[in-house]
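Below you will find the structure I want to go over with you.
With one protein chain withheld, the remaining protein chains of the complex are depicted in position.
So that you can tell them apart, the chains are marked A, B and C in the order they are listed, and the count of residues begins at 1 in each.
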Amino acid sequence: MVRYILKRLLLMLPVILGVIIVVFTLLYISPGDAASIILGTSYTAESAARIRETLGLNQPYLVQLGKYIFNLFRFDFGDSWVSGVSVSSELITRLPRTLLIGSLSIVITAVFGILLGVTAAVNQNKWQDSLCMVLALLGTSLPGFFFALLLALVFAFTLQWLPPYGMGGPEYYILPVVANALGGVAMLARQTRSSMLEVIHSDFIVMAKAKGLRRRDIIYRHMLPNALIPVLTTIGMQFAGVLGGSIIIETVFALPGVGYYLVTGCNNRDYNVVMACTIIISVAFSLVMLLVDLLMAMVDPRIKIQFSEVKHGRGK
Amino acid sequence: MPELSMGIVSEPAWKKQNLFVEVIKRLSLNKSAMAGMIIFIFVLLIAIFGDMLAPQDYAAINPSEANQFPSSEHWFGTDNMGRDLLSRVLSGCKWSVLIGVGAQLIACGGGIILGCVSGFFGGKTDQLIMRLCDIVQAIPGVLLNITLAGILGRGIPNTILALGLSGITGGTRLMRSSIMAVRKNEYLEAASAINCSNFRIITRHALPNAFAPMIVSFTMSIGSGIIGASALTYLGLGVQAPNPEWGALVTAGRNYLISAPYMTIIPGLCIMLVVLSLNLFGDGLRDALDPKLKK
Amino acid sequence: MMKSDGGDIFLSVRNLTVEYVTKQETVQAVNSVSFDLHKGKTLGLVGETGAGKTTIAGAILGVLPVPPAVTRGGEILLDGEDLMRLDEATMCKVRGKRVTVIFQDPMTALNPVMTIGRQIAEVIELHDAVSRKEARVRAERMLEMVGIPAARYDEYPNQFSGGMRQRVVIAVALACNPELLLADEPTTALDVTIQAQVLDLIRELNSAKKTSMILITHDMGVVMEMCDDVAVIYAGEIIETGTLENIFEHPAHPYTIGLFGSIPKINGDSERLSPIAGLPPNPADLPKGCKFHPRCPQAAEACKSGEIPVREISAGHFCKCRGKAGEA
Partner (left out) sequence: MKKHSALFLVLCLTLGLCVSCGQATSAPSAAPSGEAPVVETDSAGTTLKVALTNPFSGTSAINISNPYRYATFSQVYETLIAYEDGKYVGILAKEWKKLDDYTWQVTLFDDIKDSQGNPFTSSDVAWSFDGQKTAGHVLRIYYEFGAVEVVDDTTFKLTLNTDSDGAFYLLGVQMLLCTQKASDDSPDQLATMPVGTGPYLCTKYVEGSSCTLTKRSDYWKKENLPKASLANVDTIEISYVPEAVQMLGTIVSGNVQVAGEVDMSISKDVDSAPNVLTKYISNGTYNGLAFNMKGRAVSDNKALREAISYAIDPQGLIDAVYTGHATIMDTYGMATASDYNPAWVSGISYDPEKAKEKLTEAGYPDGITITLVSNNVGEDAQLSELIQGYLGAAGINCVLDYVDPASGAARLAEGEWDITHSGGIGVLDMSLFWGNIYNKSETDMSMYFHNDPALYEIYDAYKLAGGKTAENLQKLYEYEYDNVTWLPLFNKHVFFALSGGYKDIYLNDCYMSLPYLGSVTR
């Protein structure tokens, strides 16, 4: 297993290189450039050309790419062209916020998603089932900002329990985390319900009941582990989405994170910002996917064997 | 020689029950699946005849009637530019359904193909496809969209393509994980024992048993697809004004959540209607297709 | 209704009735079945597939899937205590401790993502409130008893063959020295050689722990080898019951006779078997009177309706038939 992990970590290097090349090309061929943002309404050909010269945008594609990768080895992410702030210092402050909100909301998503999914599956076609279904549908059909603003309205302004926006102590993080989690709960609940329904009718569940286990133990010790595979993959993917930070949560709660920084970077064609953010996201993302694969192997021995096979070529 | 009767009373040869008829029969038994199908057909009708049904031109502005609550004159009320929300919802329906379903078809279609291949074969191909997915998934959706908008031009096609491409990686992972769980079963080895081609094993044996998570993912992500498109619209990349696509309507109502909450809630509920109908139908389909599920 | 010679009756089932109610139809799986079981004895429940044998076992243990299954009535007295009236919490204490079950298909009876050792230790911990370490020791001892090396405690079900998995199921069933073991066609899914080993194992363990057992099977050979008493079941009703010797030497009910007619005898000279004509009735609309009369060679007009009495042919040998076979 350790060999498998090392192999996957080694594979991350080509992935990151691939991301750098792809994203750089996307930036290079996308219309517009940072000069128009800096100059704004007083855009004139000469001043724009001068700025492109200083930013090195006129150099050929390969030279720019090469220079960027060369700087990368010196861990110099460069400065933002628009705000002049060094990208690495910016990321150092923003990444922990995004990761904190992201991981906390994934925990809540997982807990409530699985809870709702199990309740719906166990009481199939009863009122709990349809209630969970409607709740789940609400989650996917109304946008993030609707729930975020609703939470702010109810808990921050009407009940005045929590601060509505901004940063500070832990209580500032409660609303954003819940708002961020609501979206994910829907998909996870439905996925859990579907895979639980597949397991509910299996013989070993009747066997477990015959052993004298209580209903709750049967569900959590026997049914759930077997239903976890698609659930785990969904959680993994949702965590990947969270890494990019949620622009909606960051704007509504004024919590500057990677999401807002990346989107403004893309809009301003701020190469250094976009490249740095994407590299960090792809590294964190590959780690998450590796974690999910390992968790899957841990949960399901049938997959674990396939992993051991992987080490020595394609086993039957 | 007396005719050897093995005790089985002679019955007409067991009629080859064509799978399709069987599935339809089962589906029709399932009330909620039928409800889902009817709602979806209703939505499709609105999508096709929306423009004709709309009482007023969806782009006709008259600021004097701005921000009116739903009333007898304007059933769904008016937006901040005084345009009739009912006609905007009716004529926006086709775009939303197109974006929601279109993007998901690309995402799940691509996801199934890649997911099966990487889940079933494992080893080198699996690693290659998974690492490609890592790369594509790390690309910021906004940048992908800006570039596509630059190449394909703004509007619906590039939004569908952008959402579809980023959706493929998700679909692939989901398919791969359920195929891997099913891969070790005897019936797959049995199938390869009677010399079925790999393609046939995947499509005939592995896929039907690993299909449930995909149906759930397909039906559920339509709603988030439409909302994702509206997020791009908010950033000015997705659907271009004045296209009354539901996601754009929801986003336009953002600032008026207190003074005019209906501007967000009504289109939101319409999106929910689409997602609800497809979910009910999707579940019914999955139960009908899945022999194991005893009724 | 069935009285035997009053020995220490351990389990008595009185007119148990179970139906499966679905939107399309209602299936009368078990129609007022009654039988007794003596302490330490093995009762064979014999009948064609779909006759309701598994439903009876499920009803005794209370593990029938509730949405479709409905127990209309009857009592199941275990040492005088009626399991039907127990609430779920106390029933949980009975299951796995006093009454356990062995299922037919070992491939699906074990949780694929939990080690076999844990699945055995789980039932021990649940009922005997011992520490995890102690439960592991006992589980390993059980593995040894069923012929599986204790070293394989931490392996997963998919690493075992069908026969080995059935041994694990037996280990789970007998881990807490149950008083009653329900074996639902334990060896049907196994090939003959493994079948013999498993049956010897069950018999040995039962006699060691004096567990009484209900063995559900359609294989008369297994009945011959394992059972003390036999109850023949047809379309949800017990049509004949008695000691092994009663049933095998002089079967009374035409159906029982027909059953024996379709078993190849090693020493017998007839070269062709005589199967029972027709198919078991559709449980959704059972025939009136004696359920067997459509296929019964000696069916008389009287059999077609009314209540079929149960007559005691000899001590402990009962038969539910109106025809002349009833007197013999």
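One rule holds in what follows: a residue touches a chain if its C-beta (ideal position, glycine included) is under 8 Å from a C-beta of that chain, and two chains touch if they have at least 3 such contacts.
Not measured: the values here are computed from a predicted model.
**Student:** In the full assembly, spell out which visible chains the left-out chain is touching.
**Tutor:** Result: the unshown chain touches A, B.
**Student:** Using the document's definition of touch, tell me which of B:Gln56, B:Asn80, B:Asn185 or B:Asn198 contacts the absent chain.
**Tutor:** Final answer for the missing-chain contact: B:Asn80.
**Student:** Which of A:Phe24, A:Phe77, A:Phe204 or A:Tyr260 sits in contact with the chain that's absent?
**Tutor:** A:Tyr260
**Student:** Given the contact definition stated above, which residue among A:Ile38, A:Leu99 or A:Ile200 touches the chain not shown here?
**Tutor:** Of the listed residues, the one touching the omitted chain is A:Ile38.
**Student:** Pick out the residues on chain A that sit against the missing chain.
**Tutor:** Residues of chain A in touch with the missing chain: 31-48, 50-51, 79-80, 82-86, 89-90, 93-94, 112, 115-116, 118-119, 128, 131-132, 135, 145, 149-158, 160, 164-167, 216, 219, 251-256, 260-261, 264, 267-269.
**Student:** What residue numbers in chain B mark contact with the hidden partner chain?
**Tutor:** Touching the missing chain: residues 59-64, 66, 80-82, 146, 150, 154, 235-237, 240-242, 254-259, 261.
The rule is simple: only the chains that are shown with their structure count from here on.
**Student:** Whose C-alpha centre lies nearest the centre of all protein C-alpha atoms?
**Tutor:** Taking the mean of C-alpha atoms per chain, the most central one is B.
**Student:** On a CA-centroid basis, which chain has its centre farthest from chain C's?
**Tutor:** Most distant chain from chain C: A.
**Student:** Averaged over CA atoms, how far is the centre of chain A from the centre of chain B? Could you give it in whole Å?
**Tutor:** 21
**Student:** Would you mind pulling out the distance in Å between where the CA atoms of chain A average out and where those of chain C do?
**Tutor:** Roughly 54 Å separates the two chain centres.
**Student:** Based only on mean CA positions, could you tell me how far chain B sits from chain C in angstrom?
**Tutor:** Comparing mean C-alpha positions, chain C is 49 Å from chain B.
**Student:** Show the residues in chain A shared as contacts by 2 or more other chains, in ascending order.
**Tutor:** Touching at least two other chains: 201, 300, 302, 305.
**Student:** Quick check: what residues of chain B touch more than one other chain, meaning two or more?
**Tutor:** 184
**Student:** Using the touch rule from the top, collect the residues of chain A that touch chain C in their complex.
**Tutor:** 201-204, 206-215, 221-222, 225-226, 299-302, 305
**Student:** So in the complex, the part of chain B that touches chain A is made up of which residues?
**Tutor:** Residue positions touching the partner: 121-124, 126-127, 130-131, 134-135, 137-144, 146-147, 150-151, 170, 173-174, 176-178, 180-181, 183-184, 212-213, 215-217, 220-221, 223-224, 227, 230-231, 235, 247, 250-251, 254, 257-258, 264-265, 268-269, 271-272, 275-276, 279, 283, 286, 290, 292-294.
**Student:** For the complex, which residues does chain A have touching chain B?
**Tutor:** 11, 14-15, 18-19, 22-23, 26-27, 29-31, 133-134, 136-138, 140-146, 149, 153, 183, 186-187, 190-191, 194-195, 197-198, 201, 229-230, 232-234, 236-237, 240, 244, 247-248, 262-263, 266-267, 274, 277-278, 281-282, 285-286, 289, 296, 300, 302-303, 305-306, 309-310, 313-314
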